[in-house]
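A single structure is presented below for examination.
A single protein chain has been omitted from the complex, and every remaining protein chain is retained in its original position.
Order of writing sets the labels: A, B and C. Residues in every chain begin at 1.
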Amino acid sequence: MIYEGKQKVWSDYQKDIPDDHYFYVRSCIRQSFFPASEVTFLDITRNRLGKDIFETEHHTTCGGIAYHSDTIPQETVMTIIARQFALMAKNGYENYVCSCITSFGLYCETMETWREFPEEEARIKDILWKTCKLDFAKPKYLIHASDLVYKYRNLIAAQAKHKLINVKTGKPLKVVEHIGCHYSKMFPSKGVGGAEYPYVLVGMIEAWGGEIVDYPERRHCCGFGFRQYFIKGNRGYSLSNTYKKFESMEPFHPDLIITNCPGCPYFMDRWQYVIAESTGRTYGEEGHGIPVLTYEEVAGLVMGYDPWDLGLQTHQIDSEPLLDKMGIEYDPAQKYAGKNGKDIGSPICPTCLK
Amino acid sequence: MVDFGYGISPSSRLDLDKFDRKTFDLLVAEEPDVKKCIACGSCTAVCAAGKFVPTSLRSAILAIQNGLPDKALELLKPCQLCGKCTLVCPREINTRHLILSIIKIYSAK
Amino acid sequence: MKNNVLIIGGGPAGIEASAQLQRLGYNVILIEKGSSLGGHLSKWDRLFPDGVHADGVLSSMLKNMSGVKSFTDTQVKSINRLDKSYNVILSNGISVLADAVLLASGFTLFRAEKKEEYGYGIYDHVITNADLEAYFSIGSDSRIDKPKKIGFVHCVGSRDEKAGCRACSKVCCATAVKQACEMKEEFPDAEVYCFYMDLRMFGRHYEDLYLKAQKEYGVRFIRGRVAEVSENADGSLQVKAEDTFSSKPLKVTLDLLVLMAGMRPSDAGRRVGDLLGMSVEEDGFFAVRDSVTSNQRSPLPGVFLAGTATGPKTLPETIADARGASMEIDRYLTDVFPQASDYKKLIREKW
Partner (left out) sequence: MGKYYDLLMKDYRLKEGLNACINCGTCTAVCPAAEFYRYDPRRIVDIVQSKDDAEIEKLLRSDTIWYCGECMSCVTRCPRKNAPGLIVMALRSLSIDLGFFIDSEKGRQQYLLSKDLCSNILDYGYCVYPRRFDYAGHPESGRIWEWEEKHLDDVFDRLGGNLDGDGPGVMRKIPQEDLDELKRIFDETGATERMENVRKAGERKAEEMGLSIEEFSSKVYNETNPKHLNQ
């Protein structure tokens, strides 16, 4: 692999990311399965980096998952999106930051449709006024929350308590990055680093001391597939695609997988469990799985947040081997404790995975 | 063990790494012209059996090259050896003879 | 009085036209931006369909133009139309009053790294058709390490709207099949695959070359465009395409992948074109006066075109085109140019 070749591609896909004053929009899946990730992201942005990032309780889902499950028409999601944009404008913001990759892709697609067919934008404007008495302005900048963390990767590194380095060997951790398909596959220029060699997560890994592992099925979808997951009978599709990815990355022995899409870490975490349970195959060291973390979780670890504040206990794959490698202290007794140490029991430990 | 109600689906992706060169060379030794096929589909278009059941010499040759000889045999099963395909092959392959050799060599395996 | 003809571009088209125009008695000045004549031909090893050595072809062509004033490392600095002629100032300080100008600016190979998914310049064992020719000439390339499985990707930067080039580059199919055979000669045990969409073996003997590749060399032709390439842990390549005949996705592990980079308009030619205000067509190549009967005349009076400046061509086509351009120039300089009083009228009627 020739690193300079990738650098050349990266330099072709730099993205303008504004420095401050963001309007934040949440993700359905990230909130459901990785609530601490959004909490951590806002804490880092607001309190550690001192940026203005605003959230209104009035924003909703963008409808993206329902749309990509073909249950609602395109004009429905376009109107919901227009409504979100209206809330942004109403609150005096123009830098739109979303937590979800499906949303991000959908915003890009919608803006593209409106660019190509201005009459459709005008029609949606009318519908929004008719239904919500709102008027929208398109964002000046449309960014994914991982773009922001990418932008601040060096500031985060400057405040780092830990690095993506094995403290015992002094060697960098081998890190696999997984980019959500809708981040840049549809519109390569909208993503940091483009579609083929996205740099958004690579930049973080590099800044925080890790070593990138590029494996053959890196670009392959995690297999979510919307309807292919929500209907149980279809889940073989979803599982098989994650299986394909893990079989492909296994020879590289990664220590960690970092993701920027809310769904992928859930699937790549849980399918490892299913593969272990149904075939006995595991991909980490000594019967462990490979931890799959959100970029917020990794940023949090680097900045010294407590792993249990970050919600690493809600992954099916144990993160302890990773924490040990990074030299991060944790209290095993507090892993599954509730707020203020409240005892809320603990999950059954699967026997198939260490 | 947990019964999830679904499992890993078998892959149908063609894997050329599975192509068996040695056995193919056996075929080539008897039928050097097999390499001349340009996949034009003339054989399949005129196939008498093909009107009723899925069979195709073109696909069978392809299956062998894609490392799936059993699929090739399956595709050639309905062949009646009428020889119409030999008449139309633009590369003058003795297709009838080729079919017999494929069956002989790959059935023996 | 001998007319001055300025030929811009010292590749096969420029060389051939120089030789022809000199024989017709014109005063030819040939300029070439590179340090030697021959263009892409000088970098090629052997030529399809018969495997003729490129250096032999080039040296015999050069011999035919001996005596022509040629300047290498020279570009056009400025060019202005006077009444009938062009006043051209060259980068070497010489100025030429040219009665006719022939733009034989050729092509640039498509920059294969622009097809990011193929990983040229990123993966260790991905090379281009030009790299392979250099390997055949020089005999070594660190990326070519006793390959056991070799792939050729047709249409890299051709028939690809995303890469900005919708057109077929015409020569890549034949080049790929030629190079596939040569690689089998070099590495007889290797498996060789060609990934194509349509095999455009249109020329005389080309189909024979294809047949030979299949029959004698056992090259496997797969109808499907390569979709993406990635690198395995051992440095080999994983290549994905659809076998469209089977309607199934396909993968293969290869030790070497050769990208058939297509023909794009020459940047240097484009620069001269801009100085002249020449129009280009949607494909980026220069517009011609009439695509059937006047392929060597530009829309500008006195400015002619030859070779791949007007789109992809094979070498014999380029040579024939250069001869055609020479005839056009001769006709212009004998029939139209001398008639000063009627010049403008003649140009209106006949150009």
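The rule is simple: a contact is a pair of C-beta atoms (placed from the backbone, for glycine too) under 8 Å apart; a residue touches a chain by one contact, two chains touch by 3 or more.
If you're wondering where the values come from, they're calculated on a predicted model, not measured in any experiment.
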Among displayed chains, the one left out touches A, B, C
Selected residue (touches chain absent from view) among A:55, A:94 or A:211: A:55
Among listed residues A:45, A:79 or A:95, the absent chain is touched only by A:79
Had the left-out chain been drawn, it would touch chain C at residues 117, 155, 159-163, 197, 223-228, 240-244, 247-250
Interface with the unshown chain - residue positions in chain B: 2-6, 9-13
Over the whole complex, note the residues of chain A touching the chain we left out. 26, 28-29, 31-33, 35-36, 38-39, 55-61, 63-66, 68-76, 79-80, 83, 105, 112-113, 116-117, 120, 127-128, 130-132, 181-182, 185-186, 188, 195-196, 219-221, 223-228, 230-241, 244, 270-271, 273-274, 308-309, 311, 313-316, 336-339, 342, 344-350
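Convention: only the chains that are shown with their structure count from here on.
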Could you tell me which chains are in contact with chain A and with chain C alike? B
Of B-C and A-B, pair with higher C-beta contact tally: B-C
Most remote chain relative to chain B, going by C-alpha centroids? A
I'd like the Å distance between the centres of chain A and chain C, where a centre is the mean of that chain's Cα atoms. 46
If you average the CA atoms of chain A and of chain B, how far apart do the two points sit, in angstrom? 46
Computed distance of Cα centres, chain C from chain B, in Å: 40
Touching two or more other chains - residues of chain C: none
Could you list which residues of chain A touch at least two other chains? none
Could you please specify the touching residues of chain B with respect to chain A in the complex? 1-2, 4-9, 11
In the complex, chain A touches chain C at residues 1-2, 4-6, 8-9, 194-197, 214-219, 251-252
Quick check on the complex: what are the chain A residues that touch chain B? 232-237, 239-240, 243-244, 274-275, 277-279
